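Of the protein chains in this complex, one is absent; all others appear in place.
Per-chain residue numbering starts at 1, and chain names A, B and C are given in the order in which the chains are listed.
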Amino acid sequence: MKRTLFNLFALLVVFSLALTACGGGAAPATEAPVVEAPAATDAPAAATEAPVAAPEEVTITVGFTASQTGAQEVSSKRQVNGFNLWMNQVNEAGGLTLSDGTVVKFAAQSYDDESTKERVQELYTRLITEDNADFLISPYSSGLTAAAAVIAEQNGKLMITTGAADDDTYKQGYTGVFQLYTPGSLYLTSTVDMLKTLDPAAKIAIVNESDKFSTAVVGGLKPYAEAAGFEIVLEEAYASDTADFGPIINKIVDSGATVVLGGGHYPDGSTFARQLYERKVGIQFIGILVAPPDSKFSELGDAALGVTGPSQWEGKATHTEEEANGLGIEWFGPSGEEFSAAFEAAYTDKPTYHAAGGYTAGLLLEKAIRDADSVDSEAVKAALDATNIFTFYGGIKFDTSAEAHGLQVGHSMVVIQWQKNEAGELVREVVWPADVATKAPIFPITAP
Amino acid sequence: MTLLLQVQGVTKRFGGLQALTQVTFDLPKGQILGLIGPNGAGKTTLFNTINGVYHPEEGRILFQGKDVTNKMPYHLAKMGMARTHQIVRPLNELSVRENVMVGACFGHENQSLGNAGKIADEVLEFVGISSRTDQLAGSLNVAQKKRLEMARALASHPHLLLLDEVLAGLNPSEIDGMIQMVLDIRAQGITIIMIEHLMKAVMNVSDRIFVLDYGEQIAEGSPNEIANHPKVIEAYLGDPKLAEQLMEDD
Amino acid sequence: MQQINLLLASLPDGILLGFVYGVAAMGLTLIWGVMNVINLSHGPIISLGMFGTYIIFIKLGVNPYLGLFIVAPIGLLLGILIYTVAVHRVINAPHLSSLLATFSVNMIIIGLGTAAFTTSPYNVDFNMGSVTLGSTTLLGTRLIAALASVIATGSLYLFLYRTRPGKYIRAVANNRSAAELMGIPSSRILALSFGLGTMLAAISGALIATFFPFSILSGGGYELKSFVIGVLGGLGNPIGALVGGLALGVLEAIVPAFLETSWVPVIEFGLFILVLLVRPNGLFGAKQ
Partner (left out) sequence: MTNWQKHIGIIIPLLVIAGLMLYPTITGKAAARETAFTILKAIALASSLNILLGYTGYVSFGHIVFFGFGGYVGFYLLSSQGMSLWICILAGGVSSGVLAFLLGKAILRLRGAYFALATIGVNEAMRAFINNFDLFGGPTGITLNFKAYLAYGGAAKALEMAFYVVGGLAILAIILSYIIRTSKFGLGLLAIRENEDAAEVMGVFAPDAKTWAYVLSAIIPGMIGVLFFFKNGNVEPHDAFPLHASIELLVMVMLGGQGTVLGPILGAFAYQGMRGYLVTSDFFKDIQLSVSGALLLIIVLFIPAGAVGWLRQRFPILRRVLA
């Protein structure tokens, strides 16, 4: 008898524990209305402003995860800031008005993905089913995006990806995932084009981080460089947390290379650049990924001088309406100057290409909704498929073939190089393509 | 008379330290062999060598006629050897009953869990701690833990039982109880080697006595012979307290 | 022949780095030797040492080597604090408890560090020139860091063998209960040892920051290196750690001469497991 009582007690304990945990899990779900609340209160406000027309107002929820902690935190936050800037601008301007008079406003819903794949799918599912997100923006980084894309595609939600360059994700048969960044395999091809004008006889050492993104970049780079007639004298991959590049630099010297292309992410890329400089090994040209376009790269001091890198967008060489007109492509959105000014006003920080990417993701969504004249997913998807526009960020056009649907084919990257201005300060100059260049490239960076 | 255990010229070294030198003896079935010697004489090392914790550098050990020199403790346990430890090693977070069941399950009879439970209850009754069956072993006092060690060893129904100072730390009435228990175990036909410091006990209980000093065997014989053995007295003179005990027993 | 040239060029650098790795590992192995605790907050403390250099040099404009004299005592005090709050209660508990206790400290530091510094990389642009010897270039920052590491090791050795608290530490490491019987205040000595361990970690971080970029997460990699070094040199043997550090530095320098650099961690951890299995007292320690 007594034992039975205790059994009952034990069951009670277990269930109360279970309930507490459920309560914990369920709590965030109740937050969604709270976030949406301001948008909801906007509706009557708008209605009072225009009581005669009484247009129908809809609030579109855009969902995404952001890396508020973990390795991708900084870039991810910039991306989110860019997106939020676009959203606030549109909402403050009174939203979009469709031809039937419907006013479309936007609300954002996001969660922290901690820079890991562990919960990405859980959070995107929550965004779609609990928060009723209408459209999705990708997380930052290719890996997280790949996991999120499965959920988006499965639920028939459109996802605009930004900060996700790797080509692979767009070759998996998805139909609702659209890439804003130039694909990884093309990251260094413009650098090769530039190099061809500088020194067609250069000997190239390809030294890259051994990770998904950098490997994809090199996968595109190597055949392109060989086709351009360059000799590749060294191919070397290094582990992600490599700090000492001494042995690698010795290998580069040994190979007789005059040009180094590769790198990976910021920490290894900046270390690599610094050690190349410190060892005075006489490399004539250095092109590395990700690190040089970051403003922090100037912390390297003289080591940064002459280092080039591909950038998705640069404030100095922002794309213009004239450029679009010259190409006969439709122009959309603000000018680069307007964007930069608004961003600095909002965040007291110069926009990077991550921020521009986040902003353009919103801009693209806006354009597609306008073109579709509807917020219906199918219509917007058709509009995205047909998109061929130019913005301050550059061209946007998607591959619509079954093999690589959603792959970005309209955007091209610029090459930046760290140079010194008249005051002797390090500045980032655009050196390629020639028509948007702000300065001629320094070559060779050190006497051979 | 069959020989259960044969120790032949066993030598064990730790680095430069000679722990056992050429130890040789035979143990017939059913006997109690007392193993005595001053502190540090190598008694526990000899136990460890016999039951496979250590492997000797030289010599052989035969158990039930089979060479077990390089066998592991669990091999020997499976062949029917069980032991207790001088410093008790209870499985603290398991109940007393579970402790004893381990002995029954993994000893040479390889009992099933169900049978092991029954054996454990019997053995706990025999060693007199059946009232503690469901307690955690870690919560027992020293005397009870010694009985638990004994119970675990007995639960395997061993052929040979190695008892390492089961009397140390017990009060006089507990000692009497334990001595009686040893005799009862022998009565069940189990062969015993016991290390003991309490001379009176070891002299009374043992059929034969074996004396170690600095890892060397210095004497072997009946309790009477040993008590009067000059070498033994000499060895024990280095340890006046023990010598006194030895004389007292005489 | 080509390999020989590469080796000669890379080896001196590997040796210099090895000294600095050695100091980091010395902190870990000292704590293990004295109290059998593997300090999983080791990595974040190395990171804090790096940020120490950053703040002292970039924000306060003090020479980073002078800054060591600020970083070291802060590291010591931080260690004593961590010991008192998180480790003391579980010092006699099973390994898992102290591992998880120090791991929670790791989470706390990384969480606060992310809030304060974000996870983005920092760089200290500090240059001490370089020396060219034949085919190899030795960087000034690394030469000085190696020198500082040797001095730190020497000081630790003197402290442990020539001072009273040092002797107490060795006594407690040898046999804590015996030391307590002799009247050595073991709790205070344990706290001091933990503090010394974190101090060494902080110093190594401060030195590394003078030549490598870093973020609040970078310490993790050096923590893993410290495990490898600790095992190579014999866990619990602080001087062995310096030798282990050299071994690792040399390994990192010579492997790329024969294999692609991305194989370095495979070799490193493979060797780590092998040494644990074959010579658990370290490559240079006595055989078990």
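Criterion: contacts are C-beta pairs under 8 Å (C-beta built on N, C-alpha and C of every residue); 3 or more make two chains touch, one makes a residue touch a chain.
Remember, predicted model here, so these are calculated numbers, not experimental data.
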item: Visible chains in contact with the missing one; value: A, B, C
item: Contact with the hidden chain (one of A:64, A:86, A:111 or A:390); value: A:111
item: Which residue of C:73, C:154, C:185 or C:270 touches the chain not shown here; value: C:270
item: Which residue of C:90, C:128 or C:144 touches the chain not shown here; value: C:90
item: Residue numbers in chain C that touch the chain omitted from display; value: 32, 36, 38, 40, 85-86, 89-90, 93, 95-97, 99-101, 103-108, 110-112, 114-115, 224, 227-228, 231, 235, 260, 262-263, 265-266, 268-270, 272-273, 276-277, 280
item: Hidden partner interface residues of chain B, rising order; value: 51, 53, 72-74, 77-78, 82-83, 85, 89-94, 98, 101-103, 105-108, 112-113, 116, 152, 156
item: Residues in chain A touching the chain absent from view; value: 2-4, 6-7, 10-11, 13-14, 17-18, 20-22, 24-25, 27-29, 31, 68-69, 111-112, 114, 116-123, 125-126, 128-130, 143, 146-147, 149-151, 153-155, 168-169, 171-174, 209-212, 214-216, 237, 239-240
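By definition in this document, only the chains that are shown with their structure count from here on.
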item: Both-way neighbours, i.e. chains that touch chain B and touch chain A; value: none
item: Central subunit by CA centre of mass proxy; value: C
item: Chain A and chain B, separation of their C-alpha mean positions in angstrom; value: 74
item: Whole-Å gap separating chain A and chain C, where each centre is the average of the chain's CA atoms; value: 37
item: Chain B and chain C, separation of their C-alpha mean positions in angstrom; value: 49
item: Chain A residues within the chain C interface of the complex; value: 69-74, 210, 236-239, 241-244, 246-248, 250-251, 253-254, 266-267, 270-271, 274, 278-281, 296, 299-301, 303
item: Touch list for chain C against partner chain A, complex; value: 2, 5-6, 9-10, 13-14, 17, 111, 114, 118-125, 127, 130, 135-137, 139, 208, 212-215, 217-218, 221, 252-257, 260-262, 264-265
